[in-house]
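With one protein chain withheld, the remaining protein chains of the complex are depicted in position.
When the chains are written out, they are named A and B in that same order, and each has its own residue count from 1.
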Amino acid sequence: MSAAEPASSSPVIVLDEVVAVLGRFPALAGASLTVDKGEIVLLQGPNGAGKTTLLRLCAGLLPVERGVGTVLGFDLATQRESVRPHVGLLGHQNGLYLDLTVRDNVRFWGGTVGATTAEIDAAMARMGVADRLADVTTRTLSAGQRRRTSLACLVARRSQVWLLDEPHAGLDASGRDELDATLRSAAAAGATILVASHELERAGSLASRTLDVVAGQVDAHRPPGASR
Amino acid sequence: MSAWRVAWLIARKDLRVERRSRVVTNQVVPFAGVTMVIFAFALDSDAVLQRVAPGLVWLATMFSLLVLVQRSFAIETDDGALDAMRVAGVDARAIFLGKAIALAAELVALELILLFAAVILYGQSIAAGSVVLLVTTLVAATCGLAAVGTLYGGLAAGFRGRETLLPLLTLPAVAPVLIGATRAVEAALGTAGAVVSDGWPWVGLLTVFAVAFGVGGSLAFGPLIDE
Partner (left out) sequence: MNGDHDDDDTGNTMTTTDPAQTADTVSITAPRSTGTSATRVVGVAAIVAMAWLVAFGLGFSPADRDQEEAVRILYVHVPTIWLAYLAFVVTAIASALYLFTSKQSLGWDRAAGASAEIGVVFVAVTLVVGALWGRLTWGVFWQWDARLTTTALLFVTYVGYLAVRRLGGSHRQRARRSAVLGLIAVLEIPLVHWSVRLWRSLHQEATVLDTDGDIDMDGLMLFSLFVGVIAFTLLYAWLMMHRVRAMAMEDLVEDRGLDAALAARRAEGGA
């Protein structure tokens, strides 16, 4: 994993005029942005603006149709497989096995990177699914509880870049606070976080920057000379 | 993490899902059983049934294979777990092997039940001398079926029309298994005067098939599920 560690000065995500298609539909029609390590960036925009596609592209799930994009220094056109282990995507779906318990799920996802039992327990505790919920079947959980389980899997997988699609949706007030605290501490620990959200007053306070996604386009290169 | 360890993790996960959901036990096994019964309605003759019993066992296995594969990938796509594994950069060969191992375990259990049903329903008898041939055949055939099923199940997963695409791709590919396993089991059960030694060439065929699709499948699986 250490091979992927970018030089501290280079940005984590760089997109330049990226076009990506879903079927034949250009969901991204020219996205340019730069994100540095440790940033929490909020992507805002109406439904269908291309926020989800942008996150999936950064996760290495979609090919770059035109333009240039890199994540952690890996080219999104040719090195998508190398990007993936370092990136955690939480989309509309949680990626959970609904017939398994919370603990089974976190164990499985942690297991794919060889996480220890202590790491797995810590991840569950951090997302508040450790005690009462740990042995509950995921299918019976509420939407918010599933989301927290999914985040616990992300933590257990030691992702460096977190791509979160509407992470606050379905969470109650305390769940949101826990999530925000987790995201802040993760960012402080060096994770880079992209959040797509409608709930501006909520996510806005969390984010270090807000970018507008409009009609599949983002234009947010870092101003020249500016550094964090 | 080596690919083998991840494969083992995935296989254990699949079997745990089955242990908790009981879909195979409660739905696929009864389905296979009913298939065995309706074969008897269609053929309507004890003598014919006795003659074709090995073939019917494997036919029922093929049909159940299709259902098992659908189920195996439904649990992956229900909540986007296959996507999540791709995002997590889980080695595609490990996914292939893990899912194939779990599928093979389920298939073996099912085949034993079907053989038992053939003994009861179709008047078959298993001699002690043929057990080795029978077990070898089951193992070799199952590995081949699991490899092909996992390969095409993964290809079809997530597409509209996967329910119809899967049989179209799978059934011609597993035709050699149907032929080979049926002949080998006929030899083991002494159907129509066959003797045990007739079965071994077929086990050779089944083994080559399993190895070819095991290797080919683990190489091809990555490009097929990764879009």
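Just so it is clear, contacts are C-beta pairs under 8 Å (C-beta built on N, C-alpha and C of every residue); 3 or more make two chains touch, one makes a residue touch a chain.
Keep in mind it's a predicted model, so treat the numbers as computed, not measured.
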| item | value |
| --- | --- |
| Left-out chain, listing which of the shown chains it touches | A, B |
| Residue in contact with the excluded chain [from A:Lys37, A:Lys51 or A:Arg80] | A:Arg80 |
| Selected from B:Leu9, B:Leu66 or B:Leu155 as touching the chain missing from the view | B:Leu155 |
| Residues belonging to chain B that touch the chain removed from view | 151, 155, 159, 165, 168-169, 171-173, 175-176, 179-180, 183, 198, 201-202, 205, 208-209, 212-213, 216, 220, 222-224, 226-227 |
| Hidden partner interface residues of chain A, rising order | 17, 19, 21, 23-26, 29-30, 49, 63-66, 77-81, 214-217 |
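One rule holds in what follows: only the chains that are shown with their structure count from here on.
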| item | value |
| --- | --- |
| Geometric centre distance via CA averages, chain B-chain A, whole Å | 38 |
| Of chain A, residues touching chain B in the complex | 59-61, 81-89, 91-100, 104, 108-109, 111-114, 137, 157 |
| Chain B to chain A touching residues, read off their complex | 1, 5-6, 9, 13, 16-17, 20-21, 75, 78-81, 83-90, 226 |
